[in-house]
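The other protein chains are all here in position, but one chain of the complex has been omitted.
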Amino acid sequence: MWDFPLFPEQASTAARHVDQVYFALIALSIFFIFSIGGAALYFMTHYHFRRDADRRNVPKSNWKLEVIFIGSAVVVSTFFFFWGAYKYLKISQATDDALELFVLGKQWMWKVQYPEGQREINRLHIPVNQPIMLRLTSQDVIHSFYVPAFRVKQDVVPGRYTTLWFEATKTGTFKLECAEYCGTDHSRMLGEVVVMSAPDFARWLANRPVQSTMVAQGERIFARAGCSGCHTAASAVHAPDLQGLFGRRVALSTGETLVADASYIRDSILLPKKHVVAGYAPIMPSFEGQLSEQEIFALLEFIKFEPALNDAANASPNTEKNDANK
Amino acid sequence: MAPTLKNYLQDGSTLRSWFLSTDHKRIAILYLLSITFFFMIGGTVVGLIRLELLSPAGDVVSSDTYNRLFTIHGVIMVWFFLIPSIPVTLGNFLLPLMLGAKDLAFPRLNLLSWYLFIGGGIFTLVAVVVGGVDTGWTFYTPYSSTFANSAVITVAAGVFITGFSTIATSINFIVTTHTMRARGLTWFRLPIFVWSLYATSIIMVLATPVLAITLVLLAVERGLQIGIFDPSLGGDPLLFQHLFWFYSHPAVYIMILPGMGVVTEVIPCFARRPIFGYKPIAYSSIAIAILGFLVWGHHMFVAGESIYAMLMFSFLSYAVAIPSGIKIFNWTVTLYKGRIYMKTPMIYALGFLGLFTIGGLTGLFVAALAVDIHVHDTYFVVAHFHYIMVGGMVSALMGGLHFWWPKMTGRLYPEFLGQVSAWTMFLGFNLTFFPQFLLGYLGMPRRYHTYPAEFQVLNVMSSLGASILAVGYILPFFYLVWSLRWGKKAARNPWRATGLEWEYADSPPIKTNFESPPIVHGPAYDYDPQKEVNFD
Amino acid sequence: MSPASDQPRHAQIHPGAEEGSLREIVAVWLGLIFLLCATVIAHFLTHGMLALLAAFGIAIAKMGLVMFYYMHLKYRPHIVWIFSAAAFLWLIIFFGLSLSDYVTRHWILLVP
Partner (left out) sequence: MTERPAYSPGLAHHFETHAQQHRAATLGIWLFLGSEIMLFGGMFMGYTIYRILYATAFEQIAAHTHFWFGTINTALLLTSSLTMAMAVHHARAQNYQKSGRWLVPTAVLGVAFLALKVVEWYLEYRENLVPILGWNFDAHGVAQGPARLFMGFYFVMTGLHAIHLSIGVCLVVGLMVLLRRDKIARENPSKVEIIGLYWHLVDIIWIFAYPIFYLVSA
């Protein structure tokens, strides 16, 4: 009968932090419930109408008491705000050495892509003690990527990228759930996160059938979709150079600058007129509806990985630039 | 005393005299019947949901049916029960009585608001018949605008229409409070219930229009395919969430503030002493109404909101906890040196105190960024807001209904049964919703038709609690109806309570409430704990 | 809101009272048309931030004229001022907090 869990497993670096705040808040709650409930119960019995008690000089208000109460409430609230926020910033902090995976949510499954080209559905194999960064997007409605044992959750929003960081501390298999209602099979949009030791993970990765790496896929798409027609040094079209673009600050025609992150590059492919780079004419056509989210993932990997871009630039035939302008 | 004046219930018995009545008391009765009807529908639906969740496999109804069930449960309970509940029934009935007025400022508008309410309700029920709606009560885009295959627009229209009923009621309440107070009834002599209705109305009048326009934009996007939130056009689904929660978070305070008002009336009466901290309680109602508008972003902590906005909304969410804390503190101190009678309304009021405290404290969990990313969209949140809405608001409604039942109907309810059902409700409620906190922290997402087997024990407990809770609701329904005919006749003031409605109006009141306009000479809650009293 | 401030004022406001002369009404209209001309000229002469400021500055001025004179706000007790200001105040809350999300979404937070 009592063989059921009351508390979830801790399997990530975040879990410890979240649980600390959780238990502290439970302690606070117990304190308040007992002090308020205790006071109420005491008054209820002591001043019950059948009991004789001193009921003279009933206090109607006491500003000193109110100020003390409000003051302590402010202190407690502020403390928990800062602590909760601090812990959140800690566990959502990005590290540079993270393994980046791409996750696409759709009704009702999770598609995972590894940089080396492996793909999985509803399952995510990751190495233990290694920071993982997920780049998430959805191809239809809003989903939410939730791994209770890791205490992390992030909505997966169509039309943009969201990111999620975690680092597993235990090997094993953990539940992955969709936490944002997404239609008929919302409750079956489940998966598993399989955490393996580093050597096991390497072996697993090596044994997965791979057609080509994401960079190579991206390279093909770069040529096929006509990107290479303009965005190469050899091109006659005046288009921004993509070499070393990722992570660089870009000056826009509006006078602003922003960092060329994944979202920026995604927007530039689908909504090229949203951010026009300073000094260039807004001539790039939109690839909305022509590239799938997974193809954009691949392009992104390709653009990030400069040497290949360089090769493509040299190899791409000039004839393709006409496609880009159509 | 003029025995020739008929009370409002006897003053005309034709259908016309009810359905075209502009008497706030009759309209309150119409509303009471309507929200009871909607509560029963919402309750039946949730019965099916709890039945379904008895087993993890999801074998009672199909997932599409389940999605329609929880959506209609949410839509009906939020817009057709919780938001109107106390304001349109007890508020409508009592506001003019408490102010010493003959009616609300705009009696015909009041009647119109009931028709709008019913009209919106009909749309919603029609939608259930023509295919239901499966978006969840939050109508998140792009699911609702593009992907859902159900009667979204019909339900949105129903909620839209009901919204105008809410706006009409709130305008009526604010204007009445400003212009129709009896001679000598200054703002700080008002019963706190009036303050809380006033604060509620501020929220209603400023937030509801935003819901209305959000639903219009949703309907336009769904029906006419005009892109508003559509991500494929570069639209932002989070914009919908901003618009929606700008209304729907304050709406939570629409649901709880009137309950706080009721509790503040009941506790002094059964503790036989003046309320402790009148001004802090009054001001905190207004503070909640205003601060309640500043925190909606905490519904979007995992939605991809900016980190800066998250920090700000988290901070403001902690700030809004403080005025609620002030109220709890003052209610508790009000018991000190009182003469405490544990009558049914008092049991409900103290039950409210306990359950609302738990609901409020768990609000601190979901306001903390670190904890929220884990419990967001899980049963933890479900339990949290049910503690506030069912544990808080419904307890207060039941307490208020028992407290003013003699005034409204002229009959006393059976006290023993009242106490039995109050305790049943308290027990059933905790058994239903406490396990859901554990479920949520374990990681059971909300709106799940099927769930992992290890969650079954807690879910069975919850369903068991729900059936006890149902008994706690059905019992009062029967004995209150019974009391209409066989209950003891109530005198003018069976609770020996203060307030114009008790001291100057008959039970039930005459059509124009008072024989002559009352004059107020002193503060509210002028009880003396040293005096013994005998209730009827 | 002082507690008893509404009570005695009942007697002062009477529907027949004269508020705003005919001359005032016409003058306000001239002002409004002048502002409209100004906004048209500004539209053709300015661009960028200045155009935005001009367009909305003038719109706010027009609104002020209509509210204060045509809607008689000038002659109303303060409680009506508060009521009319409330909606604008709430719009500021609405815009401010929503924009706080959109404007800062791409800012990068340096974590301690």
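Observations on the model:
Note that the chains take the letters A, B and C in the order they are written out, and that residue 1 is the start of every chain.
Operating definition for what follows: contacts are C-beta pairs under 8 Å (C-beta built on N, C-alpha and C of every residue); 3 or more make two chains touch, one makes a residue touch a chain.
Worth saying up front: this structure is predicted, and the values here are computed from it rather than measured.
The chain we do not see here touches A, B, C in the full complex.
The missing chain, though absent from the display, is touched by one residue of B:28, B:41, B:76 or B:105; that residue is B:105.
For the options B:20, B:57, B:226 or B:453, the residue in contact with the chain missing from this view is B:226.
One chain is missing from the display, and on chain C it is touched by residues 6-7, 9-20, 22, 25-26, 28-29, 32-33, 36, 39-40, 43, 47-48, 51-52, 55-56, 58-59, 62-63, 66-67, 69-72, 76, 79-80, 83-84, 86-88, 90-91, 94-95, 98-99, 102-103.
Seen across the whole complex, the unshown chain contacts chain B at 96, 101-107, 167, 170-172, 174-176, 178-180, 183, 205-210, 212-214, 216-217, 220, 224-228, 232-236, 239, 242-243, 246, 512, 517.
As for the chain not pictured, it touches chain A at residues 253-254, 271-274, 276, 282, 286, 288.
Throughout what follows, only the chains that are shown with their structure count from here on.
Per-pair counts of C-beta contacts peak for the chains A-B.
Of all chains shown, the one whose average CA position lies nearest the global CA mean is B.
The mean-CA centres of chain B and chain C are about 35 angstrom from one another, to the nearest whole unit.
Chain C has its Cα centroid 42 Å from the Cα centroid of chain A. For chain B, residues touching at least two other chains, in rising order: 238, 307.
The residues of chain C that reach two or more other chains are 109, listed in rising order.
Contact residues on chain A toward chain B in their complex (touch as defined above): 1, 4-8, 17-18, 21-22, 25, 28-29, 32-33, 36-37, 39-40, 43-44, 47-49, 53-62, 65-66, 69-70, 73-74, 77-78, 80-81, 83-85, 87-89, 91-92, 107, 140-142, 144, 146, 148-149, 151-155, 157-160, 162, 175, 177-188, 270-271, 274, 288-289. Only residues 1, 3-4, 6-7, 79, 86-87, 90, 93-94, 97-98, 100-105, 107, 109 of chain C touch chain B when the two sit together in their complex. Within the complex formed with chain C, the chain B residues making contact are 178-179, 181, 183, 186-188, 202, 206, 210, 238, 242, 246, 293-294, 296-297, 300, 305-309, 312-313.
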